[in-house]
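Handing you a structure now.
One protein chain is absent from this view; the other protein chains keep their places.
Chain nomenclature is as follows: A and B, assigned in order of appearance, with residue numbering initiated at 1 for each chain independently.
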Amino acid sequence: MIKYSVELENITKRFGQVVAVNNVSLRIKENEFFSLLGPSGCGKTTTLRIIAGLEKPDTGVVKLHGQDVTYIPTHKRNIGMVFQHLALFPHMDVYENIAFGLRMRGFSDNDISRRVKRMLEVVRLPGFERRKINQLSGGQQQRVALARALVMEPEVLLLDEPLGALDLKIRQEMMVELKRIQREVGTTFVYVTHDQNEAMVMSDRIAVMNEGVIQQVDSPDTIYMRPKNIFVASFIGEQINFIEGVYKGNQEFEAKGGMVLRVSDNPDAINKKSVIAIRPERIMIGDKAPPRGMNSVEGRVEMMVFKGSSIEYRISANISDEIIVFVPNISPTMKMYKIGEKVYLTWDPEAGIVLPFESKPAEPRKIG
Amino acid sequence: MSRLEEERKPFHIKILDRIRASKLLKIIVLLAPASIFLAIFFFSPFIIALMYSFNMFKQVVYTYVFVPRISLEYYIRLLDFPGIFVTMQRSFYYAIVTVILTLLLSYPAAYYIGFKLDPKYKSTAVLLFIIPFWVNFLLRTYSMKFVLHDEGLVNTLLMTLGLIKEPIRFLGTDLAVIIVMAYDYMFLMFLPLYGVLEKLDKELLEAAATLGASPYKTFLKVTLPLSSPGIIAGSLLVFIPAVGEFIIPMLVGGVNTTTLGTLIYSFFITVRGEAGWGIGSAAGLIYIIFIMVLSYLYIKLVGAEVQFG
Partner (left out) sequence: MSKSDVILKIYTILLLGIIYVPIGVLIVFSFNNSRNRAVFTGFTLENYYRLLADERVWSSFYNSIWVAIVVTIASVFFAILLSYAVTRYDFKGKDILDMLLLIPIIIPEIVEALTLLLFFIIIGIPLSPWTIIIGHIAFDISFAYLVIKARMAGYDPQYEEAARTLGADELKTFFRVTLPILLPGIIAASLIAFVESYDDFIKSYFTRPGGFSTLPVHIWSMASRRGVTVDLNALATIVVIIAIFFAYIRIKMERWM
């Protein structure tokens, strides 16, 4: 039987008129690195705060390790939390910050000093006991916040966008660190972020949220390659192409203008207004019509951007005004197409995912 | 804990949980002590004074009882008081002259420190300006009395230089009251002026210059209008206490320097009794209403951001 660290059952939370969390149910497995990913205001932080007990749900049940904790106040739940602004106590040094939770629970001085020392080793800050918080770099503060939250050996560690304030390099370094620490301490991590890169790199599973509703819960590769709806498809990844039309069943999709494209099957979308979602890197570009059996569309180059590791083309075709194509830069002699040139786009039927025309695509996304 | 256990909690624990959970109760508990204190010892005295000024209390031996009546007697007696209008006029005259004097004296300094001075010396200069005003008000006033005395520093200096033959009589005159008020209240004008001038964008003046404005025109058309919130705030901060000032007229003034403040003081302390308190309350309330109106106009005009030293 699978053990769950956190179970949410039909959680709803309103703030005035706004439904921040709408009937959310989740099961987070033991020792899992689980991310709640979504744009700001999607309800991910509220969900995390409900798990912590910092917010009370209007309806629903919160369980930690199978125990109903819905009515248990925060300080009696066995959780650790790393806050967005870290909230390291400015009037205490590193040692006292980490020791705080142990003191609250009445550990002996010997125990406290032993555990703090061990924890500082885990986060690789040995000898930092007497440093003041404002003498630490952003990355070091991060580590102290982690140590403080983990020193109680909580059943679950909650992290609320803790890397947001760091610059890119340190953020990447901390992502690796977080993953390492998670493996080392073997605790369930619930990680809230709006940054898909962070979620992709670290998570075992990701829950994508929007407008208080969970859109999809899956592993990072499944979320990327098999998005369940238009929102997830557009929110995840750098770019995606949507081609409107109707799915006829039997892997056949009729695009605008009557052209039939071969796609992967989606029984939910049969005879409905749908879109096909295709990642730009799955489309190939060539100057000759490809052999039969592949999807093939004729188009014209509207824009070309050399991006170093790849070349981005924007192609107009009769099925869509703009199809984005990423061509990996594999050779100095590869052909580059000029604006106005006629090209053929081809892609594997499996690359075209049919999605019912229901949810809205994500707002223009922040990059990085 | 299951919901069933929640139900089984003892009653008093449930009540405590309720208080803990109720935002409204928390707010009430936090606001109550100060609110009750201020309601009793700050706001209700004004209501008592208001009632008293309408003759709604009557002395019975050593206690006062409430009488349900409204009479304008004390207000009429206040207006009938000999010299009342001259006194009012004088109070306004002192206050207005003080406002103008403090403005003229402190604007150039505030402009220089806030706008021209190297930023690293600014805080020191402001500090140097404020330190004398941290000295007790009475002592500051007394020190001016010492300096303005017939045999004080000013007269001695002027006589030594041969500018005057006889000492100038400052004490007991309007001039002394105004000089001392300007000295005592100058920092209240300086601080808001410095506040706006310090934030003034240098580029605005450069922009005016590129548009062909002479330094004089730039000052008149750009700097001065932009510093007007500070001028208004400073004027109000000086005017309000100046118009009811009683310490300065009593210490350095004389028989011809009675003001609204000294009048209220003498009704309460010298005249005393039912009439003294009644007329004094009436005068005090008129003063307060006047100030409330001024403050209200200020907030309407400039916004609620009052600057304090």
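Keep in mind that, in the parts below, contacts are C-beta pairs under 8 Å (C-beta built on N, C-alpha and C of every residue); 3 or more make two chains touch, one makes a residue touch a chain.
What you see is a predicted model; the values in this text were computed from it and never measured.
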Residue, one of A:18, A:87 or A:303, that touches the chain absent here: A:87
Interface with the undisplayed chain - residues on subunit B: 20, 23-24, 26-27, 30-31, 33-34, 37-38, 41-42, 44-46, 48-49, 52, 57, 63-64, 105-106, 108-109, 111-113, 116, 125, 127-129, 131-132, 134-147, 149, 151-153, 155-156, 183, 186, 215, 240-241, 244, 246-247, 250-251, 261, 264-265, 268-269, 277, 280-281, 284-285, 287-288, 291, 295, 304, 306, 308
Chain not shown, touching residues in subunit A: 52-54, 73-77, 79-81, 83-85, 87-91, 100-101, 104-105, 148-149, 152, 158
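Criterion: only the chains that are shown with their structure count from here on.
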Distance between the centres, which are taken as Cα means, of subunit B and subunit A, whole angstrom: 59
